[in-house]
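What follows is a structure written as structure tokens; I'll ask about it next.
The complex appears here minus one protein chain, its other protein chains still in place.
Up next is chain A:
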Amino acid sequence: MTDAAIDTTRGAGAPNYLTAGTRVRSWLLSTDHKRIAILYFATITVFFMIGGAAATLMRMELFTPEADVVSADGYNKLFTLHGVIMVFFFLVPAIPTTLGNFILPLAIGARDMAFPRVNLISWYLTLSGGMLALASMLLGGVDTGWTFYTPYSSVYSNSYVTLAALGVFISGFGNIATGVNFIVTVHTQRAPGLGWRRLPLFVWSIYATSIIFVLGTPALAVALLMVVVERLFGLGLLDPARGGDPILFQHVFWFYSHPAVYIMVLPAMGVVTEVITCFARRRVFGYTMMVGAMLAIAVVSFFVWGHHMFVSGQSLYASLIFSFLSFVIAVPSAIKVFNWTATLYGGHITFESPMLYAMGFVGLFTLGGLTGLFLASVPIDVHVHDTYFIVAHFHYIMVGGSVAAFFAGLHFWWPKITGRTYNERMARAAAILMFLGFNFTFFPQFIVGYLGMPRRYHVYLDQFQVWNVASSLGAVILAAAYILPLCYLGWSLIGGHKAGDDPWEATGLEWQTSSPPPEHNFERLPLVTEEAYAYHEKHEHPKERGGGNQDSQGTGHRTRQERSGGRHGPGPHADNPAGGGR
């Protein structure tokens, strides 16, 4: 852990959550949501690097059409490792358990989550699930792909499927517990005055995600359990030779795994909204629509799973209904893109690194979303299904989108989490490099998929090589862009300047406490008198607004709490109010 490094550079004063205890035990048994978030950060960073290493080996293998780096089975185990680790142990928990865990209680003015001990147990569940999955990979690997399709996984595969499936199964309970915790926290722990219509969209997004966690994850558990009992006890659920139906697995699996895409994307949308409003100095355009769109996505996402099965032999009419619903879910996603764009209108925009990452998200998410329209069209999906077109599409959404947003949030809240600033120039360079490297890596995959290269191939036809070479070269840039933040963020812990409590002049409640926050978040609990994102009134007609109706027209999430002064130089938007407007 990095607390030791921070401790040495931290000045005297009231202990913050990092200095409140330095022993290993004080971390491993902590019920402080902020420390648990740090535990999650460490965990998912390790998993991200493992999954990334597997991807690197795959891109090396795919540089030529022949098999030259790994064997066929070796490659099959690599993409399974990459998929299982990245989906279940990085992307799904990434934003909710780290940024969500850290920021959500602060953002609603709470002292902690509603169930702090459940929060800690969730981390242990995630960790033990991850360890089981990792053990299965180290013992000899799993070769089913992260989708565990039957009857291959339940009967034919000679690899450690049971162990990996149990790992995912166990970590699922961690996700369910986290989801319940967030829902209860948002319902019961909001600061006085923080009504539902004043909630920051990041909180709404975690709330919507939690609904999917709670309702969807049990379906995944059932799907994996079916595989496990068929493997272990020969129960004929999925194997047609024993009277089972392999398609049953696909239905149950995708009933979770499609909404799971939105588990990855909804929190990303929340993060990006916080960042864009802050750096555009504008209230978000269409708050109500943004909330409605997220809730609509959370609900409709449960009714589109059949679009993964257009070529499975399901009834054409079922396919058409799922196709229709998939087009329907595109509408709220499009609205969000338009609203972020419109939020920029009339702003005072600056382009610090979180903003660059967030704009990268908007671009990549738009491309990913548009290619989703292709896949929702049955005849086009029949051609590009299970090709690199799909691979490119979901990487645009889940990696281009969610990971860019994760980095946006990480850079945005880093000063709050660590109390330190990082090298802004390096951060901007990394953000731009990540955007370019990502497109360089994954755009060629749309083309090679359209040309007909199936996914999960370690050898391929010669005519696909040019696009694979491009993709592998792009992956080099992308890898560099992912390693860069590890360096400058790591360095900031040792050599970074003190950040101040609100370096971005942001309005969220989390910025009204010190950086890093004290153990119980706030000296005094805030009282909210304002909507979220009241950034721009102070820039428009500042003279007309000075006096009377501050309660409704004032600035930001103002609180009763005194804000300690002198933390940073005059920011770009220094016409700040002095606290207190209730």
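By our rule, contacts are C-beta pairs under 8 Å (C-beta built on N, C-alpha and C of every residue); 3 or more make two chains touch, one makes a residue touch a chain; residues count from 1.
To be clear about the criterion, contacts and distances are computed from a predicted model.
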Protein that the absent chain corresponds to, by UniProt name, given "Cytochrome c oxidase subunit 2", "Putative Phosphorelay protein, contains HPt domain", "2-oxoglutarate ferredoxin oxidoreductase subunit alpha" or "Rad50/SbcC-type AAA domain-containing protein": "Cytochrome c oxidase subunit 2"
Contact with the hidden chain (one of A:Q189, A:S312 or A:N423): A:S312
Candidate in contact with the missing chain, chosen from A:V24, A:A318, A:V466 or A:L486: A:V466
Of A:N16, A:S157 or A:S492, the residue in touch with the unshown chain: A:S157
Touch with the omitted chain, as defined above, among A:T19, A:T45 or A:T350: A:T350
Touch residues of chain A, complete complex, unshown partner: 72-73, 75-76, 143-145, 147, 149-152, 155-157, 240-241, 243, 245-247, 280-281, 285-286, 289, 311-313, 316, 319-320, 323-324, 327-328, 330-331, 334-335, 337-339, 341-342, 344-351, 359, 362-363, 366-367, 370-371, 373-374, 376-380, 382-383, 385-387, 450-452, 454-461, 463-467, 536-537, 539-540, 572
